[in-house]
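Every protein chain of the complex appears in place save one, which is left out.
Right, chain A next:
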Amino acid sequence: MADGIATLISSVGLTQETFLVFCILAVLVVGAVVVIITSRPILDIYPYLNPSARVRARKGRLFDEKQISELVETNDVEEVENYLKGVPEYADVLDAYPLDKALDVERANTYDFVARVAPKDIKDPFVVMSKKSDIDNIKSLLTAKEVGLGPEETRELLIPSGSLYDELDSLADTETVTDIVTSLDGTEYAAALEDALPQYEETNMVLPLESALDKYYLGKLLRSSDVPSDENKQILYSYVGTQVDVANLKLIIRAKQDGLDYDAIAPYILEEGYQLRDWKLKDLMESPDVTNIVSGLEGTKYADALTDVMPVYNETGSVAVFEKALDGYTSDYSKSLASKKPLGIGPIIGYLSQKENEIKNLKIIARAKREADFPNSKIMEMLI
């Protein structure tokens, strides 16, 4: 057989050395092809492995149903606080701040953590989300100055977090709403606030300033996640876009309940929604009432959630049912997105969404426990 092979090699005009070189080259080419093909999925997965494990570790420490039931069964808000002090996640913040503020700080810390560990490709939207505490702080400052709170009372409302952390003290020392806007000159929020300032001066209400901030935040969030080039970014875009749509919908529903028309609502709406594009939003804003908004949403993914609670709205006349339904929808949708890419962005979205719900639920429980004889069954109904 050796002779046969030798004859074959020489019949194609190769010496033994060139045959050897040919074999080495063939191995190298095949190897290169195999490595290129197999490394592509690895390169997609690799950046997410460490962040996924970190968020899943924290997800595992979220409250389960039994713990939430135990919290609901507590007798008063002090018991809630003591219970939370026994949980490592909340112990530190509760040592430093009162309950409600501690929950806000914990939420801000959660967004900071996710923005820190998120892979580079998807970091931007989470960095924007981590600045939500800035928006909340500016809103608190505006409200505090509108009602004439002093520096110390104002400081109590602020979340010690975000990019304005170093300036919070000096901002709390200001005296008027206009001073706040002037003091924020040079920050990324200045343009949005200055544009809305004339409207504030005209109406003497901070609502236009708050809405301008919300619009700025949502716009930045949506733009930070555009160009969904791969599956992870597509999931992120859906997640962020749904939040923008839900914020727009809540605003339109509440405005219609208050009897506002298109011209009054339009300035506060972020036109470039996700599934609800500009033309659809215009239709909704022009709807005569809340019932027509819900029917106008037919064919969109938000229709079912809102239609289901329509009878409750007809009975109570409260748009809070729609807001709760939209929050529930956002939570369920985030959960479905979380399971789509287990070795990608899924665990990050799952954790954020569940932690957000946990903090909302804790706030509901704390608020209910401050009221005497608030029935536990009612609290359970209110939980997300």
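Here, a contact is a pair of C-beta atoms (placed from the backbone, for glycine too) under 8 Å apart; a residue touches a chain by one contact, two chains touch by 3 or more; residues count from 1.
By our rule, contacts and distances are computed from a predicted model.
With the options "Inner-membrane translocator", "Monovalent cation/H+ antiporter subunit C", "Probable branched-chain amino acid transport ATP-binding protein LivG" or "V-type sodium ATPase subunit K" in hand, the undepicted chain maps to the protein name "V-type sodium ATPase subunit K" (source: UniProt).
Considering the full assembly, A:343 is the residue among A:343, A:364 or A:384 that touches the omitted chain.
Residue A:56 is the one among A:56, A:101, A:254 or A:340 that touches the chain not shown. Touch with the chain omitted from the figure is made, among A:31, A:98 or A:267, by A:31. Mapped onto chain A, contacts with the missing chain fall at residues 1-2, 5-6, 16, 19-20, 23-24, 27, 31, 34-35, 38-39, 42, 45-46, 49-54, 56-60, 117, 342-343, 347.
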